[in-house]
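All protein chains but one are shown at their positions in the complex.
This part shows subunit A:
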Amino acid sequence: MISLVIDIVLLLFLVVMAFAILRMHHLLAVAMLFGLYSLLVAGVFTVLDAPDVAFTEAAVGTGISTVLMLATLAATRSTHERRRKGVAWMPLCICIATGALLIYGIHNMPNLGDPTAPQHTEVAKRFIESGQAETGVPNLVTAVLASYRGFDTLGEVTVVFTAGIGVMLLLVRREKPRIRGEQHDAK
């Protein structure tokens, strides 16, 4: 009963937050609301018994990305979204069509937490049964991420690394390359 109330409150606030973000034109407020939205999503993940994901969502979504968004806003010096007149029909149609397709896809999915669902009977079952004996790590999420799916995680770290390199290459200001002799002319 309590968990149902918490679920409803969290999801209700998510919807309210989404509409608030849509209606808001002040970008600073939008960035803060996005942070709050992430915090609520982290709450939903906690309710769903996924503390590892909740952790990541809270740290990245609420913390780092909000600060990066604020830094970007400060760098662009543009604080308000440009108001557009009328309704953008094409994007609206695409959004409604995508949403309808996703909802259509949901109804074929097995129920949440259904133990007979395919994703729980094949690979996950093996991880749960022999994961701790094989890796000696009690937290199965870590065991799967670091050992069974080690190659994927290596890819993820490489993606993060590449993102860092990309930002450095694009945004770090260096002195302009000088043609030899130009310096003397300037003096």
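Convention: a residue touches a chain if its C-beta (ideal position, glycine included) is under 8 Å from a C-beta of that chain, and two chains touch if they have at least 3 such contacts; residues count from 1.
Everything below uses one rule, namely that contacts and distances are computed from a predicted model.
Quick one: find the hidden chain's UniProt protein name among "PadR family transcriptional regulator", "STAS domain-containing protein", "Na(+)/H(+) antiporter subunit B" or "Amino acid/amide ABC transporter membrane protein 1 (HAAT family)".
Options "PadR family transcriptional regulator", "STAS domain-containing protein", "Na(+)/H(+) antiporter subunit B" or "Amino acid/amide ABC transporter membrane protein 1 (HAAT family)" narrow down to "Na(+)/H(+) antiporter subunit B" for the missing chain.
Determine which one of A:R23, A:R77 or A:H107 touches the chain that has been left out.
A:R77
For a quick check of understanding: of A:A20, A:L36 or A:V141, which residue touches the chain that isn't displayed?
Of the listed residues, the one touching the omitted chain is A:V141.
Mind listing the subunit A residues that contact the chain we can't see here?
51-52, 54-56, 59-60, 63-64, 67-68, 71-72, 74-75, 77, 133-139, 141-143, 145-147, 150-151, 153-154, 156-158, 160-161, 163-164, 167-168, 171-173
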